[in-house]
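We show some of the complex, not the whole, and keep each chain where it was.
Chain IDs A and B follow the sequence of writing; residue 1 opens each chain.
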Amino acid sequence: MPGPLKITTPVDGETYSRITQFYAHQMQLLDERAAEEWADGFTEDGVFAQNVKPEPWTGRAVIAERMRAGMDRLATKDVQRRHWFGMVATERQDDETVLTRYYAMVYETPRGGRATTYLSTTGEDVLVLQDGQWRVKHRLITHDGT
Amino acid sequence: MPGPLKITTPVDGETYSRITQFYAHQMQLLDERAAEEWADGFTEDGVFAQNVKPEPWTGRAVIAERMRAGMDRLATKDVQRRHWFGMVATERQDDETVLTRYYAMVYETPRGGRATTYLSTTGEDVLVLQDGQWRVKHRLITHDGT
């Protein structure tokens, strides 16, 4: 994790609101366990890396499949997870490419229980604009405490 | 809870910032226990529903009265609650109507104690623009773990 972005050209307000809404929608799909729709937020050749995994997931089809398997395992625990992204900083690379760095918290509520913090992470994305829709070309999630 | 919005027309950046600031201001009023000012964020015929309540509160006057009663009960516990909205996705219906779906977390700090997570929920609003001000026509809050 190379640290905060060197910001010289943050995105404009219009783009910022679109990226924010993309993140909101994509994480809501994840938390509803819609693995394939969530994976559609990656480019076809997209990469999803986490510092706690031995290797990245590469390609939308693989990303969908691996996430579906993770969701199936999670289904055996009767909990609701919620992924929050926040503190999103951006740096525009070109008209169709934006770098972001942000925090992502995961909360977990067991059936009949109280919400707890589950995980604190930092995310670093390369986003690209395709047919008017932002997608993730590369995402690196770095878990705190590791 | 029907799941994530089908998004075809997210609101523009200007509207997104206004809605975000409306949510911030309305929840700050709630957490300062300004029940009537908070209720002013609903339309006169507004509805506030929660999946854990047997029936919705209907009409701004009723909403204010019920929230005031809830705040009076809470005052016997010496805690500070903070309502955070985040991950706000939007779908524009028409010039004066926007649907939103978002996450809402409530944190609680006891006097002299440490902050804890209190509640994780999902919100679904129908917002309408009245005299330049966004207000809630219908809000459904669904609690996680229920």
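The criterion applied here is as follows: a residue touches a chain if its C-beta (ideal position, glycine included) is under 8 Å from a C-beta of that chain, and two chains touch if they have at least 3 such contacts.
As the structure is a computational prediction, the values presented were derived from the model and not from experiment.
Enquirer: Shown here are 2 copies; how many are in the complete complex?
Expert: 3
In the analysis below, only the chains that are shown with their structure count from here on.
Enquirer: Between chain A and chain B, tell me the centre distance in angstrom, where each centre is the average of that chain's C-alpha atoms.
Expert: That gives a centre separation of 25 Å.
Enquirer: Under the touch definition given earlier, write down the residues of chain A that touch chain B in their complex.
Expert: Result: residues 12-18, 20-21, 23-25, 27-29, 32, 34, 80, 82-86, 107, 109-117 of chain A touch chain B.
Enquirer: Which positions of chain B touch chain A when the two form their complex?
Expert: Residues of chain B touching chain A: 3-5, 7, 10-14, 16-17, 86-90, 101-103, 105, 117-120, 122, 144-146.
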